[in-house]
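The complex is shown incomplete by one protein chain, all other protein chains being positioned as in the whole.
For clarity, chains are labelled A, B and C in written order, and residue numbers in each chain start from 1.
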Amino acid sequence: MINIGIFGATGYTGVELMRWLGRHNEARVVFASSETSAGQRLSDVIPCAYDTPLVKSDDAPLGDADVVFSCLPHGASAELCARVVQAGRRAIDFSADFRLREAAVYTRWYQHQHPHPELLSQAVYGLPELYRARIAEAELVANPGCYPTSVILGALPLLRQNALANPIIIADSKSGVSGAGRKLTQSTHFVEVNENLAPYNIGHTHRHVPEIEQVLNDARAKMDSTSGLKDSGIVEPDMQSAIVASQQARTSLLSPITVLFNPQLLPITRGMLSMLYFQLTPGAMAQDWQALFTEYYKDEPFVHILPKGQIATIAHVAHSNNCAISVHQQEGALAGTLVVVSCIDNLVKGASGQALQCMNLMFGLDESTGLR
Amino acid sequence: MINIGIFGATGYTGVELMRWLGRHNEARVVFASSETSAGQRLSDVIPCAYDTPLVKSDDAPLGDADVVFSCLPHGASAELCARVVQAGRRAIDFSADFRLREAAVYTRWYQHQHPHPELLSQAVYGLPELYRARIAEAELVANPGCYPTSVILGALPLLRQNALANPIIIADSKSGVSGAGRKLTQSTHFVEVNENLAPYNIGHTHRHVPEIEQVLNDARAKMDSTSGLKDSGIVEPDMQSAIVASQQARTSLLSPITVLFNPQLLPITRGMLSMLYFQLTPGAMAQDWQALFTEYYKDEPFVHILPKGQIATIAHVAHSNNCAISVHQQEGALAGTLVVVSCIDNLVKGASGQALQCMNLMFGLDESTGLR
Amino acid sequence: MINIGIFGATGYTGVELMRWLGRHNEARVVFASSETSAGQRLSDVIPCAYDTPLVKSDDAPLGDADVVFSCLPHGASAELCARVVQAGRRAIDFSADFRLREAAVYTRWYQHQHPHPELLSQAVYGLPELYRARIAEAELVANPGCYPTSVILGALPLLRQNALANPIIIADSKSGVSGAGRKLTQSTHFVEVNENLAPYNIGHTHRHVPEIEQVLNDARAKMDSTSGLKDSGIVEPDMQSAIVASQQARTSLLSPITVLFNPQLLPITRGMLSMLYFQLTPGAMAQDWQALFTEYYKDEPFVHILPKGQIATIAHVAHSNNCAISVHQQEGALAGTLVVVSCIDNLVKGASGQALQCMNLMFGLDESTGLR
Partner (left out) sequence: MINIGIFGATGYTGVELMRWLGRHNEARVVFASSETSAGQRLSDVIPCAYDTPLVKSDDAPLGDADVVFSCLPHGASAELCARVVQAGRRAIDFSADFRLREAAVYTRWYQHQHPHPELLSQAVYGLPELYRARIAEAELVANPGCYPTSVILGALPLLRQNALANPIIIADSKSGVSGAGRKLTQSTHFVEVNENLAPYNIGHTHRHVPEIEQVLNDARAKMDSTSGLKDSGIVEPDMQSAIVASQQARTSLLSPITVLFNPQLLPITRGMLSMLYFQLTPGAMAQDWQALFTEYYKDEPFVHILPKGQIATIAHVAHSNNCAISVHQQEGALAGTLVVVSCIDNLVKGASGQALQCMNLMFGLDESTGLR
């Protein structure tokens, strides 16, 4: 039985985590914290069936937990995760604090100094489809952002050599409102969201941009160095035994992948759809991308490539840990543009479900435990 | 051309007022105020097509206006309306500040002293269907609340003598979120409202309760004493002219009407439906209430009694100044209970449209000008 | 391992059943039927993660199933349930076909002859809170309607002797659209539902009326004969060992309970809220109904009486098998009216979850298996 602590349990990801933990037979909650609602029960704060008592984070019995999930906002989260790691416990951080590898990049995008840059090198980006082996060993997992999860999973198979004619990937991404959290802002007032579609942070300005680009460029470098995906659907860092120097050289000459990322707020509670546009090389145009995606993800428990002719929608994945992807190859004048639709539930595969998937890996359980 | 000032233009009722004024050929906006957004234009603050500049209320050129609409919250609104009246201009107040006749009742429900109790006696409740003649003369109109408008219009025809076996009226009322205003509260966060129905202030606790009861008891007394509403534009079919002293005596002995009022928040932007339950006397059970309602409202431009067999829905009235009412007489064991459905758009007949209807009356225009 | 067959798997209750079965460790699906989509997989027909093959009901391997869930419409469902029972398998019917005890009542409300009246006497109404012991033994369970579940659970504690001053119960019930099924009708078109609230079948005309009244009158008779709920929160028929003749006589003299039932369509996918109004006797007014409800349901795994001061909302129960109830006792002039709010998820406690709860009872499992 894994003993679990939760910091910031009264947000949407915290409550979602409680829901999934309720169906996980090998884990139990030993504490749940909330600075503003300590002393109350979770069901007093948010309509739900969990009457878990809430404590202040300072009063949380860290020692009772095997792993702590931090659902706190960035900045605050790094502080508490550091405390968890110092206490010899493992941490899964839902915030962005440990996702970016370089403190300077963090500072540029989050506009404050990173509170614990010394931990950045040991944090593992919690996307099992890319970093499964490292997650299993990690003390500190940076749970991926929701937008990055949907974009990265929809882009990975295209990072093989010579597929992209242009390093710019367009991600036209639409998200439900729970992704913006429970904090009050005018932009999440019911009347502002309802009967509307509102783009925001257009272009290259959303904080998920550096995260997406870091992971995609990292993945491309890895694929390049391992001759793409010829041998395995999933490339692990520890599989890089035969790095060919000339390949490294070639990779370094490539322009880095840049994402033109246009997030848009949908009038729904949960779910996210990224419509992705890639420009293919002539060689790539001749390939069957439906087949390549299917092959790439064939062993992944939570990535579903839809059959040819079906289109991924949010309804395919709502309330599940699945990522549904459909691949739409074009013909004629449009043959150079590949369209990929990638859908997740932002609260599950985009947050709490993915965190549990990581936890399962970290504790040697079947990766899908409690996630079906 | 009527010159109009607006206090608090950046709320939902303010913007709705702008929309309707845009179609009103005999009125123009001479100023619009906002304490927090002065210096900006309305379209900078809320997505709309009105680039009206916003001023602080202290800088508003009161003297340029023939009438000022105050869309401010209670308390603040009374202060500014008093200033308008003192400046010899007419005021239409959207807040509750001048709706209740007695300052003590106001203090009990709003929990602060009334800032201008001396104005209460001259304020007219702006429901044309009851107080048309007095509105035309008014210097200060208290624009009715949205819930009260829907409940009162659905109940008026039943206030005639000997119709109600029980002075308790049940109003099961559901409202769109714009009725709660643009202020940020957890209960209007998109995620809390969406896919939910949330009752609140159950029983006898919502601030619209004293307003509804005051108007219904007032209307009953009038009907009783005049056997109809001779002075106010609503005439009873039987039109007796003589006030019988014994009837007056009888009225004073009646139990006051009490409303069991259960408001519920709907996941929609605008619109309101009150499902009303009345207990009829045996005599009233024998009457045809479909016909009585139709007759009662036959000259009203904005109250529509639906044909027998149709049921009023919010879709009947959205974006219009209409109140749609359907009457559902029961049989057998249920013959003693009359069901009435009363629907309005809370931003129009429940706020800005009704205010314009009052303004039309105050300035001698056709009551429907700009409201079709 | 319980082997399960599903008739009519492509409707909303069918897919919801699949979802919950996916988390039930002691059951597996052995067939799923669809007349119109046989030959396809479930995920081809409705966006979901279940690629269960669909067969025609005639081709379904009935013999492989221990229990069959029929999610078919009334009429068709009775035919197939009869076939299941004849094959010596147990059946849980989601339709209304076996809910009403008398074929004549069925014919009056459903306007066709009952296809298998001979089975009516052996069918058990699948509401565990009332008929737990009989469900465990049943060969044929009539799964309750969604509206009846919410109304009955909110009313049961009030059926004790001398509580109700009036046999009329007002149920102002609002439902999400999935309750209307997947069939195409103008009234479930997105544009007709969205931004609307639409009452329908007002008064005493909805087909759930006879079902609610049958169960409430049945429950009242039982409570009466067992001196109310003195001994246990849940009155089982087999506990009626000491029926006092005089009590029976008294019961038969009481007016039957009649429900004034006003269903209304909410612009949400799932969830149901019944606002219930009861008229109390003077004796009952003096009692603490918060405490009585809490006591009544204290051993029920899926009925939650909210703490005093909280109000039940649909958000409390969405995607769960819970029924959340809040009790709102009034004072002063309104003391004679008790307000109860009763919420369920119409697809779970109102359909598929309740059916699994019955299945668990029928096969000797813990009633909550797979339902947390």
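As a working rule, a contact is a pair of C-beta atoms (placed from the backbone, for glycine too) under 8 Å apart; a residue touches a chain by one contact, two chains touch by 3 or more.
Since the model is a prediction, treat every value here as computed from it, not as a measurement.
Peer 1: Thinking of the whole complex, not just what is shown, which of C:P267, C:G336, C:G353 or C:G370 touches the missing chain?
Peer 2: Going through C:P267, C:G336, C:G353 or C:G370 one by one, C:P267 is the residue touching the chain not shown.
Peer 1: Please identify which residue in A:A32, A:A91, A:A318 or A:I344 touches the non-displayed chain.
Peer 2: A:A318
Peer 1: Specify the residue from the set A:P47, A:P267 or A:G370 that touches the hidden chain.
Peer 2: Per the contact definition at the top, the residue touching the missing chain is A:P267.
Peer 1: Using the touch definition up top, pick the residue from A:Q122, A:N162 or A:S255 that touches the left-out chain.
Peer 2: A:S255
Peer 1: Quickly run down the residues of subunit B that touch the omitted chain.
Peer 2: 22-23, 44, 47-49, 195, 304, 307, 310, 313, 315-316, 319-320, 322, 372
Peer 1: Counting contacts across the full complex, list the positions on subunit A that touch the omitted chain.
Peer 2: Touch set of subunit A with respect to the missing chain: 167-168, 170, 172, 174, 176, 192, 194-200, 202-204, 255, 258, 260, 262, 264, 266-271, 273, 275, 277, 311-315, 318, 328, 330-334, 336-337, 339, 341.
Peer 1: Even though one chain is hidden, which residues of subunit C still touch it in the full complex?
Peer 2: 12, 177-178, 182, 184-186, 188-196, 267-269
The rule we apply is simple: only the chains that are shown with their structure count from here on.
Peer 1: Using the touch definition from the top, list the chains contacting both subunit B and subunit C.
Peer 2: A
Peer 1: Centre of all protein Cα atoms: which chain's centre is nearest to it?
Peer 2: C
Peer 1: Quick one: report the Å distance separating subunit A from subunit C, using the average Cα coordinate of each chain.
Peer 2: 40
Peer 1: Based only on mean CA positions, could you tell me how far subunit A sits from subunit B in angstrom?
Peer 2: Between these chains, centre-to-centre, one finds 49 Å.
Peer 1: Listing for subunit A: what residues touch at least two other chains?
Peer 2: Residues 195 of subunit A touch two or more partner chains.
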